[in-house]
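Only one protein chain is missing from this complex, and each of the others stays in its spot.
Moving on, here comes subunit A:
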Amino acid sequence: MAAAAVYQLAQCITCHAWSPDHSMVALCPNNNEVHIYRSSQDKWERVHVLEKHDQIISGIDWSPRSNKIVTVSHDRNSYVWNKEASEWVPTLVILRLNRAALCVQWSPKENKFAVGSGAKTVCICYYEQENNWWVSKLIRKKHNSSVTSVAWHPNNILIATTSTDGKCRVFSTFIKGVDSRDSGTSLSGDLKFGEQVVQLDLSFSWAFGVKWSPSGNTLAYVGHNSTIYFVDDIGPSPSAQNVTFNDLPLHDVLFVSERMVIGVGFDCNPMVFTADERGIWSFFKFLDERKAATSSSKSGSQFSEAFGKLYGQSKPGISNDAVEPSRPRGGAHENCINCIVPLKKSGDRTVKRFSTSGLDGKVVIWELEN
């Protein structure tokens, strides 16, 4: 399967998110702005530029029901953008961080959002009606290093995080007055805010990109050692599987169904992982077909290319020119993919379409055949 559509929207994209009806995409072109593009007859028109942050924006999430955009940035702040008439109006959320914010996600009910940061903390933010103000509550002293990714469990209470200390952790984010006890499943029980459910100690190197399966029964995350981890039975006795693969590490993952995961990352080509009837996960195939032809002719020159790529990735904050595009390989993406977003209609059980963006500045839409 090849990509359904490829759009070159910037020189480099740090993250992107779709409007509820998927007609607009918000992305950060590797600077302090969010650009919103609207598609009209296969052409993209820039309709809004959100300028408020001072530094690179590291995370964007667009809530599907309430139509709010949340952004976080290396400037340690977060804004919730609300559409009033034709303008996007920002509300500052004081996260109380002393390091960059790295990732953000709305909770399934959209009454909270979670921010991972370089300050070894996770901020859970919720709206306080009386004060007309977003409040940030911190989960402290649980992570030994930067929090690279956060993912909400469908029950709106549990949250999974990955960190550069190599661990994946699951926390309760129960907030009195925001959540009710009966909304949680037995899994979240009577946990207090910030209580750790489990710490998964599977990777010996940085962990990135964590996601829950649609039912919330399985957790997948990736390590910087070309390994993807699948964890079932989150709780006192989780069961884990490591799947190693032959190519460069992944950076982000997405469950398209209970038994299929797409991983994207430094190999510039999405990888498909599937589980068989017994629940054993394995690498299935590359999504972009061109890989099949090139993988058999691996040579020494690919080393320099790979290490050049890692080098470029290590300093994304300097300027667009600093990230040298690697040699085009004829695929949809020509550089590291760092973001994967489902394009799911409300009510769909599985994801049929999704989009990826990366350091090559492209947004690519993929369609899965059945």
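By definition in this document, contacts are C-beta pairs under 8 Å (C-beta built on N, C-alpha and C of every residue); 3 or more make two chains touch, one makes a residue touch a chain; residues count from 1.
Just so it is clear, contacts and distances are computed from a predicted model.
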| item | value |
| --- | --- |
| Listed names "Tetratricopeptide repeat protein 8", "Actin-related protein 2/3 complex subunit 5", "Centromere protein L" or "tRNA-guanine(15) transglycosylase-like domain-containing protein", matching UniProt entry of the absent chain | "Actin-related protein 2/3 complex subunit 5" |
| Option touching the unshown chain, where A:131, A:180 or A:246 are the choices | A:246 |
| Given A:226, A:269 or A:335, the one touching the chain that is not displayed | A:226 |
| Contacts of subunit A with the absent chain, listed as residue ranges | 204-206, 223-227, 244-249, 298, 300, 302-303, 306 |
